[in-house]
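The complex is shown incomplete by one protein chain, all other protein chains being positioned as in the whole.
On to chain A.
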Amino acid sequence: MSALLDRSKSAARAAWAHQYFRRLIWPLGVLLVLIVVNIAVTGFDFIIPSVHDGRLGGAFVNILRRSAPLLLIALGMTLVIATKGIDLSVGAVYAIGAAIACQWIIGRDQMSLGVVFVAVAIAIAVAAAIGAWNGLMVANFGIQPIVATLILMIAGRGIAQLITGGQIPSVSDETPFVELGRGAVLTIPVPIIIAGVVLAALALLTRTTALGMLLESVGGNPEASRLAGIRSKSITVLVYLVCGLCAGLAGLIGAANLGSADANNGGLWIELDAILAVVIGGTALLGGRFFLLGTTIGVAIIGTLEVTIINIGLSSQWQFTAKAIVVLVVALLQSPEFRAWVAKPLRGKRPGGAPSAKAESTGEEALVK
């Protein structure tokens, strides 16, 4: 079995690398353009990191630091989407994780390292449990992922408010907890380290073991993978668990950075940004394929885009519009139908390119299949 896998792997590796590069080149190009625009406006200080108070600073490092929670969530979301699923509840889990940690810490000795560890452990455990619950709903009850996670997306913020009693708990600025968001190890900000470690761990786990291939096969066809001997149910539960865990961790970093947990607005719409980042990174929502590195670039694009809008002198209200344009452009570029429609007049065949003819042809293709 493993020999077979190895052989098919090495045979496919060249084609795979080529495809991987092709998928990444568009997002990478967009990111470079954004960076160049920023450098043109604000000078080279944008990209060159500086050291302040034993911590790396500078505009671009700050973008990465602020994007760390989004990256964590987007990485978990990538795995979920690889299995043809989606997790809408991550924003709510983010709020719950933040609420649990802050609420636990403010009731106790804020300086104690033990208290902070327990708070972090509880928050992560609860987040993972919520993720596992989502996974169970999807895998064992056969509920569509969008519905199964919608439940907690709606109820989750209510639960977070229940935990905080409707208040916004603020921790002291001296507690070790805030180091999670503001601290630095060897001058590298802690959020970047955490996100980097999670990225490396997930990439190693999925690309050096068979796990990544199993994920893709579950996303491609859950029933066929089950018949092929893959325990698709446990894999599904596992990816939702990891996604919940990442969301909880992201909530901790966000809360630590702010020093408080806002159950209503913490991580608001982060699920949409995460899905956006995943899609920009080349992972199709149809499942069966995923690109962790692409997702990372997608997150960097979103983070840089927000700063770019301010830097080139547009009001921050442009953020939403810019995101909408990015979503549309990426979605259309990834659509083979759209590319065919655009290319049609260029080829000179059947000028006019009536979309209805296109629809019929896709219908026929489906019938042939």
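Couple of notes before you dig in:
Throughout what follows, a contact is a pair of C-beta atoms (placed from the backbone, for glycine too) under 8 Å apart; a residue touches a chain by one contact, two chains touch by 3 or more; residues count from 1.
Basically, contacts and distances are computed from a predicted model.
You can't see one chain of this complex, but its UniProt record names it "Sugar ABC transporter permease YjfF", from the set "ABC transmembrane type-1 domain-containing protein", "Sugar ABC transporter permease YjfF", "Cysteine-rich domain-containing protein" or "FAD-binding molybdopterin dehydrogenase". The omitted chain makes contact with just one of the residues A:Val51, A:Leu204 or A:Leu328: A:Leu328.
Screening A:Met153, A:Ile168 or A:Ala210 for touch with the missing chain picks out A:Met153.
One chain of the complex is left out; on chain A, the residues touching it are 84-86, 141-148, 150-159, 161-162, 166, 222, 263, 272, 275-276, 279, 285-286, 315, 317-325, 327-328, 331-332, 335-338, 341, 355-356, 358-359, 362-363, 365-367.
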